[in-house]
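Just one protein chain is left out here, and the rest sit where they should.
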Amino acid sequence: MKTPIQFQLNGEEVAAFAESGANLLDVLRESIGDLSVKGGCWQGTCGTCTVLIDGAPRLPCVTLAETCVGKSIETAAGLRRGPDLHPLQHAFMERFAAQCGYCTPGILMAAKALLDRSPNPTRAEVVDAICGNICRCTGYEPIIQAILDVARGGDRRRA
Amino acid sequence: MLEFRKDIFADERDDNLIEIGQPTQRQDILGHVTGTSPFYDDHRFANLLHLKILRSPHAHARIRSIDDSAAARAPGVKRIIRAADVPVNLNTLLSLIQFGKDDEPSLAADVVRYKGEPILGIVATSERAALEAMALVRVSYDQLPAVFDVEEALKPGAPSVNPTYPKNTFEYYGKYDHQKLRFGDVESAFKQADLVLEDRYQMSPIEHAPTETNGSIAVPDTNGRFIVYTSTQALFFSLDTAAKINAMQSNQLHFIGGTVGGGFGGKVDTMTEPLAILAARLTGAPVRYRFSRHEEMQFGSPRGAERISIKDGVMKDGRIVARQVRAYFDSGAYTRLSSYAVVKCVAHIPGPYTIPNVHADVYCVFTNRTPATAMRGFGVTALDFALESHMDKDAVALGIDPLEFRILNAYRDGDMKAHRREAKNCALIECAQVAAEKANWPLRDEFRRLSSRQGGGPARTGGAADRARAPAIAPAAAPPQPMPQRVAYERPTPAAPARTPPTPPPRSAPPPPTAPTPAGSTHGAPRFSSVFGTRRR
Amino acid sequence: MSITVKTFARLADAAGALSSDRGARFLGGGTLIMRAVNEADPTIETIVRSTDPSLQHLSVSSGRIELGAGVTMGAILAERELGFLHPVARAVGGPAVREAATVGGNLFAPSPYGDFATALLALDATVTLAGGFGQRELLLEELLSRRERGAALVASVAFKRPADDSFRFTKVTRVHPKGIAVLSIAAQLPLASGRVTGARIAYGAMGQTPVRAKAAERALEGRTLDAAGIAAATAVAADGTSPADDAIASAWWRREILPVYLRRLLLGTA
Partner (left out) sequence: MAKHRGRGVATINYPVGMNLGGDPSQALVHSNPTGKFTVALSSIDLGQGMKSVTRQICAETLGVPVEDVYVDTADSDTGPHCMGSFASRGTHRVGNAVITAAREARAVMLEAAAEELEVDPGDLETDGKGSIRVKGAPHRSISVRDVAIAAQFKQGKTISGRGIFLVPLSDVDPETGEMSPATCYAHACLIVEVEVDDETGEIAVLKMTSAYEIGRAINPKLVEQQLVGGSWMGMSHALYETPEPYYPNTRDGPRDFNEYLMPGPGDICQHDIIVLERPAPDGPFGAKGPGEMCANPVLPAVANAIFNAVGVRINELPITPEKVLKALKARGGGAAGASSGRAP
C-alpha cells in the first residue's frame, strides 16, 4: 500500500507516493531523488542522514515518512543558494574538513542546526552538535574548527 | 598544528618546485560540501531489484537441507540464488596474483564455516520483500565442532575449518605451514645476552567501519555487457574477481567506482559485486547488493587479530643482540588477504632496528570466525604494537630512557636488515630527535647528535648475514655513505643464492568452464608462481 | 506484506487498536520502532500512532511536573523550568536523537538505554496508562517490573518537583559526549538540616531495567553527604543489581565502578 506524502523540501513543495511504513530517508533518496542525503546505518546510530525538520536536526532513517506531511525539510542540497555557497560549506573547504565526503552533508546540517539556534557557540557546544555524527576519516578536529570559524564571523582564509 | 622541518635532509631535496608542496584545494571538495559527489549508490534505475543474503547462524555446521519454496512464492521475490547457480563457486582473492589456492565459496553449498557465511540470495522488488521472504526459508543444520583460538586451532585433533587447508594453516611454497625469517643465530645470542625478555601480545579484530557500507549495483548494458557501480577500493581487482566467479570475459564488465565513502582496507574483498552481477544476469534487471550496517559490522571482513610472542636478548649497554618473534594471524574461515599480510609482517621484523640475530615464524591460521582482510597498516600495525611495547619493557629493564634506547638501536643507512637488504633512506633517528625536542623529552647530547646517515654499515650486524646463508649484499658492496643512494630501490643482488623452484601442490578446484584465467594477462601473475609455487595452468 | 500505519486523533483509540492487535506497536519518537521496521522485524505488522495533543502536554507547577509521553528530550532541553533534567535529556543520544526520543519511549528502551527512565525512577514518578476504557495510574517502578510483559501505552508521567539542588545525575560512557551507558545514576537527596532524609537512588544499565538502589538509600538515611557519611552507602552500592556483559562493558566492570561513581555523585565530584 502506498501513501501520498507532501512536504516542503528546501523551500519547494514536493510530493511522493511512499510505501506504507517507509522511512523518510528512503523517500527522500528513492522517491524524491535528493541524493545529497546519504544513508549510513538505517538504525539511527551514525547521523550520516541528518536533515532539518522544521529547523530541528532529525534522522530520516528512523523517521516515519508520513509523520512529515506538511513539514519543512532542509537538506545539504538546499544549503547553497544558486552559485553562492553557505558559509559552512566555505569553512569546510578552507579547513579541509572532508576526506571521503560521505558524512559531510549530515555534519553540515547538524552544524547548521546549531548555528541557526546559537550563532556564537562554544567549542563544547560545537562538539555536542556533531556528537551524533560518525566521521571515520578526519578525527573531527578540522570539522570542529570549520564550524567555529563560521561562528567567529565567517569562513575567513587561514593565515 | 602541522609544521615542517625543511632544514633536515635539505641537501637531498629539490625545493625549486611550483605545484608540489602547495596546499592546493582537493579536486573533489566542492562535490563533498554540496552533497553532489557521486557514490556508487547515487545512481538511479527503473525497476531496480534488491539482493539480500541469508547467512549462517552457526560458526560451523553441515547444511542438511534448504527449503526455500515458500520464499520463492513470497510477494516481490524475483529469483532465489543458490550455490549451484554460481558459475565458479570457489575463489581466493589473490589467485589474481597466483598466490594461494581457491578456498572460499560465494555461497556455501554443504558446510558453513563461520557465523554469517552466505548461504543463499533472494532477489526481490524491495529490500523489505527480500527480508520477509528470507524469514520463510527453512535450513536445517548438523552443528560441527568449532574453533576460535589460533593456538587451539593448531593443536592435534582441533576441528578442521577449511578443507583446502585441512591443517588450519595456510601453505607457503607448497611445503611450510608458516613464513620463516632466519638471520644470524638467535640461540647463541640469547646465551650471550645480559638480559632476555619475553612477552606475548594480542591484537583485537577491528571493523573498518566506513560510513558508507560495502555495496554495488549491477546493470545489464547493451551488447551483453554489464555496468557495475561499486564501492570497491581496487577496481580491476574487483572486476577480475567478478569475471572469474561469473565465468565471464573481463571485457564484458564495465566497472565504475568514483567516490568511495571510506575504505580503510575493507573494500578490497569484492564481497558484493560477483553476486550482484549474477543476480542481474539471472533476472535481466539492475540489482543492488548493499550491506546493512549490521552485516558490515559483523560479517564484512574485519582486520584480523594477531597473537605475537617476542623474545629479546639485550646487553647492559643497550644493544639488542637477538630478537625472536612467533606470530599467529587469525585469518578466520578463509584466506582472503591474511596470507599476504603474514609475508609483509615477516618483512617488517624486527622493526626499524638493526639487530644482528633475528628469527621469526609467522602463521596464517584458520578459525571459525568471519574471514579477515586488509586494514590500514595491514600486517604491520599489530606487530608495531607488540614490538614498541616490548622495546619499552627492554628499556625499563635496562634502566635506559625509552627514546634513547630506540635511537641507539635505530637502523641507519648502510645497515643490513634481517631480510638481507641494505637499509637506505633511513630517518628514524631524526624523527625521534625532532619529536623529543617538540615534546620537551630530554635527550642527552650524544643522542641529539646521531644521524641516520652516519655510522651505519654491515659491521653493525657483525656479519650476521655471512654466518647464516650467503649474504645478499657483500659487505664491501655498500660502504655507509652520507649522501642519497644512487640505487633507486632495493633489489636482490646476483650474490643471492639460486633457489630450486618449489614443486607445485595439487590444484584445489577445477578451472572455470568458460572463463579464461581472468587476471593472468593483467596482473603480471606468472612471476608470482615462482615465488609461491601455486602456478595455475 | 507491507506495514500498516494507523493514526488516531485520540490516544484512547490508539490504545484500543494496540490491545486488539498483537502485531501492533506504538510509534513514539521512532528511534526504536523504525529501526525494527527497517530491519523487517516480523513481529511488527502495524504501526499505531496518535496525534493527540495531550501527548505533547508539559506542565510545570510549583509542586508537580507532568510530561506527556510524546514530550521529546529536545522539548525538555527547551524548558528552563526543567533545568535539573537537562543533564539527563542531554545524555540521550545526539541532538538529532534528542529531537525525536520521547519520555514515553525511554521507559521501554532496553538496557543499557533508558537514562531518562532512570532519572524518573529516582524522582518517584507515576505513570498514567492510556486504555481503551479510560486511563489508570501506577508507579513507574511497577511498570518497569512488568514492561517486558505485553503492551502498555503510556499517556504521561508525573512527579513531585525535587527540592532545589536535591537531584543529581551522572552517566558513565566510553565515548564522549555521546555514548550509551556503562551505567547511569540518578539520585534525589532531600536534606533536612544537612542530613539526608528519604533519599531515592536509581541505576541505569545495572539490570534489565532501571533499578532502585534500596540498600544505599537506607544506608544514607540521616547521614551527611561527606566521606564519612556516605561510606556505608557506597559499601552496599551494588546490592540488588544484576548488570550484564555487553559490547560496552562487562558486568564485572560495571559492579566495580558503581560504588566509585556513586561516591563521586554523592560528594558532588562526579
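Chains: A, B and C, in written order; residue numbering restarts at 1 for each.
We adopt the following convention: a residue touches a chain if its C-beta (ideal position, glycine included) is under 8 Å from a C-beta of that chain, and two chains touch if they have at least 3 such contacts.
All values derive from a computational prediction rather than experimental measurement.
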item: Neighbouring displayed chains - absent chain, whole complex; value: A, B, C
item: Omitted-chain contact residue, chosen from A:P4, A:G33 or A:G139; value: A:G139
item: Hidden-chain contact residue, picked from the options A:L85, A:L115, A:I130 or A:A146; value: A:I130
item: Residue, one of B:I122, B:V161 or B:M203, that touches the chain absent here; value: B:M203
item: Residue of B:G215, B:P286, B:G351 or B:G457 touching the missing chain in the full complex; value: B:G351
item: Residues from chain A at the interface with the omitted partner, ascending; value: 41, 43, 45-46, 96, 99-102, 127-128, 130-131, 134, 136-144
item: Touch residues of chain C, complete complex, unshown partner; value: 172, 174-180, 245-250, 252-253, 256-257, 260-261, 264, 269
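To be clear about the criterion, only the chains that are shown with their structure count from here on.
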item: Chain contact graph, described as a line, ring, star, complete graph or other shape; value: complete
item: Middle chain, criterion being Cα centroid separation; value: B
item: Euclidean distance of C-alpha centroids - chain B vs chain C, Å; value: 45
item: Interchain centroid distance [CA atoms averaged], chain A/chain C, Å; value: 29
item: Computed distance of Cα centres, chain B from chain A, in Å; value: 35
item: Overlap residues in chain A, where contacts from two or more other chains coincide; value: 19, 42-43
item: Touching two or more other chains - residue numbers and ranges from chain B; value: 128, 292, 294
item: Of chain B, residues touching chain C in the complex; value: 75, 127-128, 131-132, 135, 292, 294
item: Chain A - residues contacting chain B, complex; value: 19, 30, 33, 35-43, 45-46, 48, 75-77, 79-80, 85, 88-89, 92-93, 96, 98-105, 108, 134-137, 141
item: Residue ranges of chain C touching chain A (in the complex, touch as defined); value: 2-5, 7, 27, 30-31, 34-35, 37-39, 47, 49, 74, 90, 93-97, 99-100, 176-178
